[in-house]
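For chain A:
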Amino acid sequence: MSQAFDLLLVGLLIACAIAVIRTKDLLGATIIFSAYSLVMCLIWLHRGAPDVAMTEAAVGAGVTTVLFLVTIGRTVRRER
Partner candidate 1 sequence: MKRALTAAFLVLVSLPLLYAMSQLPQHGSATSPAYTHIAPRYLERGPEEAGAENVVTDVILNYRGFDTNGEVTVIFTSLAAVFAVLLAGREGDERSASEPRARTTPEVSPVASFVVRLLSPFVAIFAVYVVMNGHISPGGGFQGGTVFGALLILATVVLGKATAEKLQPARIRGLLQAAAPLTFIAVGVAGLIMFGDYLAFPKAAALAWVRTLWLIVIEIGIGVGGASIISAIFWQMGGDR
Partner candidate 2 sequence: MTPSSLLVGIIVVPLAGAVLTPVIGGKAGKHAWTWATTVMVATSVIAAALVNQVARTGPFSAYLGGWERPYGIELRFDEFSASVAVICLLGLLAIVFSQKYAAKELPPARLGTYYTLLLLNLTGMLGFVVTGDLFNLFVFMEILSLSGYALVAISGERTAEMAAFKYLVMGAVSSLLVLFAIGLLYALTGSLNMADISDRLTGSAEVPAMLALALLTTGFMVKAALFPLHVWLPDAHAIAPSPVSAILSGLVVKTGLLGMIRVYQIYYGAKVLDLSSLNTVLVWLGAISIVMGAFFAIFQEDIKMMLAYSTISNIGYIVMGLGLASQYGIIGATVHIFNHALIKATLFLGAGALIYQTGYRNLSDLRGVGRSMPFTTAAISVGAISIVGMPPTAGFLCKWYIALGAVQAGHPVFGVALVFGALFIFVYYIRMVNSFYFQAPIHPEILEVKEAPLTMLAPVLILAALCLAMGLLGRIPLSFIEPAVTRLLGTLGG
Partner candidate 3 sequence: MEVTDIRPILAPAISFACTGLVFLMGRSTFWRRFWSLGAATAKLVVVMSMLPGTLKGTVYVFKLLDFTPGIGLGFRADALGMFFAVVSSTLWLITTIYAIGYMKPEHAKVRFFGFFALCVSTTIGIAFAENLLTLFLFYETLTICTYPLVIHEETPEAMKAGRKYLTYTLIGGAFVLLGSIVTYQMAGTLTLSKPGILSLSSGVGPLTWLFIALVAGFGVKAAIMPLHGWLPSAMVAPTPVSALLHAVAVVKAGAFGLLRVIYNVYGVELLKNLPVINWLAYLAAFTILAGSFIAIYQDNFKRRLAYSTVSQLSYIILGAALLTPYGATAAIAHIANQAFAKITMFFVAGSIQRTTGKTQIHELAGIGYRMPFTMAAYTVAALSFIGVPLFAGFVTKWYLSLGALQSGQWWFVLVMVASSLLNAAYWLPIIYLAWFKAPPGTRLELHEASPTLLLPTLLCAVYVILLGLTTQVPGLPFSLAQAAVKFVFGM
């Protein structure tokens, strides 16, 4: 059961990663990347690393995403 859950999460993670690089819309890519971070956060929580998970949620999914959003706001939204 646990193995299956692991697999599901890992599969989701890789799917997110591929989706991020395939999305031409930078805003969308950033949001998916944020989701990717949250999945990663779940995996770590599941692996008994709540400290790392919390940091990843706050920093990876939070601050990093905000910084990307700010940058996209000040530059361009679409990738050519």
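The candidate set was assembled so that all candidates are chains of the complex that A comes from, given by their letters.
Remarks
Here, contacts are C-beta pairs under 8 Å (C-beta built on N, C-alpha and C of every residue); 3 or more make two chains touch, one makes a residue touch a chain; residues count from 1.
Nothing here was measured: the structure is a model prediction, and the numbers come from that model.
When you check 1, 2 or 3 against chain A in this complex, the one that touches it is 1. By the touch criterion given at the top, residues 50-51, 53-55, 58-59, 62-63, 66-67, 70-71, 73-74 of chain A touch candidate 1 in their complex.
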